[in-house]
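Here the complex is missing a single protein chain, while all its other protein chains stay put.
Chains: A and B, in written order; residue numbering restarts at 1 for each.
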């Protein structure tokens, strides 16, 4: 056991049992999976991405590149989970990744021996020939060998949510700077949100020992939290990572249930927060960085600052006997803390030739062996067994099972760059510090490069007060507590060039120093090219450790400074976000809200099969007993309408009511045809164009009274047309007095069609005379009542081509109306029909619909050329006169039927001349809608052909390269059924 | 991005639909060069890096077309007004 006897913020009274690769372990409440494994002396935790080298835990938080596991099992299995951020819970199951057959013995570790061949871009260079083998052989083989964890194959059983929060000041991070900022802002009365990525507030204060106000730093944390908790205007959010800064808002992920075996019932696993904050203080701290030297990836080699965390926060000595290898004072503090806790520090190696006397004294006081001007150039052991040190011309091998390394800290500047700002290189810190920040964002403490504890406390307080003041509150920075600062001196050092063995820059992507040298030799010298060529800085850690050392090596190759070579762009998210969090409630059948027609419940009772039509759930057809496939049902429904009477809910059409003195004038400008002359009580079919001259939508508009009109749009274009009318009325012609309101929801509309439709409606309309042929002729509209006093608008319209009526009633009455039609019509065998039968009938009639109104067709193409008025201006009128839109060779709307009536046509087929090769140059047109017509007893189709109606009678081919058919077809008029429309007048 | 709607107040840009350049004015269809003018009106749009006047439809809110003065580089919004009013100004 490596657990220290005392100390730490773990609760030793609460044991937490868990398994790793099936083996049983115990840890404590307050552990992470990483600290618990280290406490159990588990050093080997994974295999590397490319070379399958044994790897151990390196870091202590979100930066961890190696300690990635598959967490949980079954449907909850989550790959590439960082064990350093995984809170230990009872029953936790974790599995190492990227190894076979076992973590201890991994066959593909042979890749490590072959590493001289596996340099940067190895795959690109090696598997180029033969080309065909890439997809068939190379890629699948490489994919099996590479890749990390496996995602669950089942649907995620947990819930995710999205939520919104608003505040004056958002504080990101709860270390010394963040706590002070929150306190300063909170005391002013500003609404404050304090977001902490960890499961405990306190940041580095949990991992360090420097007293604040003569007490342990954790006491300062507790006291500050107590005050913040007492402020009603402060909201404390732990387990919450602010992952991105967008325009005017911050995105954060709260891990509500990740620390539990399964989320609490009815609680989500995670919440994606959209936080609108007037100001923010970034106090995200800084991360320690590795030194690049031979064998620096051996399990047991760790970063110094995380080692300090394991010792102080988790009471774990990560090794029995450790050495420290660094270029800075901070790593010495790690050595001191570890030593003081009872861990053995065998040697302290510093690349500097001299350090401050106080530091040397402190080491001497502890009897630590210090090597100045030294470097570690090699390591040995599957897990670390020894290191080789070179100093002053001598070398020494030292037996250790742990090495804490540090090349200095990198402030966590990522969020400051999300608006395109570039961080700035600070040579004295050997680090990038924030450059131009997103508006409203202040940076404090280590994230700003101010590492000293007193600076963190003071800056946090000042920036917190500033943020609150800018947000409109009177805030003053609280007094800075009394503390002292540990030394932080540093001398730039990145790379032990005279190393033995592979010297890793990026542990997660297996990128070595030599790969960067190679990238330089091959001309990939820009930092962005370097990243893509070597894959340095990709995957879950996004270069949090590798970025700066890698850039330093490249800069040296180029003979430039890091300031000159710059850094790659930091993009959201700061840490990985589960896709489920982005989806929230909107997954599976809740992907988008489903709209229901007013008669949905009745359709369900009648056994309808539903289909999605945009957001709508619509009845596709109503199967009856004995019918074995959908076409039987549809054919029966079509026959019923053609021969008897059918009923369908058409409420999904867009309906816009227009009132006011200028409606007629307005409609004349919207439609290609004239409406101002439409008499009261009449409806007219209209076509509207976009301003570019192509058709936008079609539908009927009726005049109900002198200045009250009702427009219908297609279901699909209801919102688009509404927006178009808003534009025309508000922007183009605000002088017109037209009041337009969408009444799509208000009116439930039931179409009754067929030779016996009038008879059926006569049973339900309160005044049967209102629907006689005289009072309601074809294209008539009347306001009347049905079912004994229910207000109704009846239109004599037909999409099916039969005598037809559409009855609009307030939507909450529509179900009652439909039930009455069903009940009254029972003796006539009234048939409810669905969208499929409607589609068949409209193709039989050659009516255009969505497939024909495809944004590429003009009114003339669709056969509405003569409808277009030449006496007025309307939207699209001028552009529709362009030569290309009036070219007689344009594709025009026609029908098609197969020469052999037994052949079936499919929409999407292209039209070719007989004998012509299937080339783009020979393309004559295409089929938009096709069906097998029960009325005509064969396949029919609608579509477009060059030259249009002039070619009726010609035989051409419907060529379908996707389905592999090539069918001779005859071009015909689009109206296959009752072309003169005699049945409409029944 | 937040857009201050003159009616609804500050709202998320997701509630708005974008149309683009606010400056083109629908030409006189009776003008002798109407076809050319309409071509420019329909197809030619400025896309400046910097200050821009554009129109957005508050489709999920008050349904007003709103003219927005926005810096396309910083997304800073200087002013908003109902679209027709802006045109008259």
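Observations on the model:
As a convention for this text, contacts are C-beta pairs under 8 Å (C-beta built on N, C-alpha and C of every residue); 3 or more make two chains touch, one makes a residue touch a chain.
Throughout what follows, contacts and distances are computed from a predicted model.
The listed options are "Histidine kinase", "Branched-chain amino acid ABC transporter substrate-binding protein", "Cytochrome bo(3) ubiquinol oxidase subunit 4" or "N-methylglutamate dehydrogenase subunit D", and the UniProt record of the chain not shown names that protein "N-methylglutamate dehydrogenase subunit D".
Only one residue from A:813, A:844, A:861 or A:960 touches the chain missing from this view: A:813. Contact with the omitted chain, checked across A:14, A:73, A:102 or A:164, is made by A:164. Only one of A:154, A:590 or A:766 touches the chain withheld from this view, namely A:590. Contact with the undisplayed chain is limited, among B:38, B:52 or B:82, to B:82. Where chain B meets the omitted chain, the residues involved are 7-9, 11-12, 14-15, 60-64, 82.
Remark: the residues of chain A touching the chain excluded from display are 159, 161-166, 265-268, 274, 276, 585-590, 592-598, 600-601, 604, 610, 616-617, 651, 657, 659-661, 708, 737, 739-741, 743-748, 809-813.
The definition used in the following text is that only the chains that are shown with their structure count from here on.
For the pair chain A and chain B, the distance between C-alpha centroids works out to 28 Å. Interface residues of chain A, counted against chain B in their complex, comprise 246-249, 276, 439, 691-692, 719, 722-723, 726-727, 730-732, 734, 873, 877-879, 881-882.
Within the complex formed with chain A, the chain B residues making contact are 1-2, 12-13, 17, 19, 26-27, 29-30, 34-35, 38-39, 41-43, 55, 57, 59, 63-65, 74-76, 82-84, 87.
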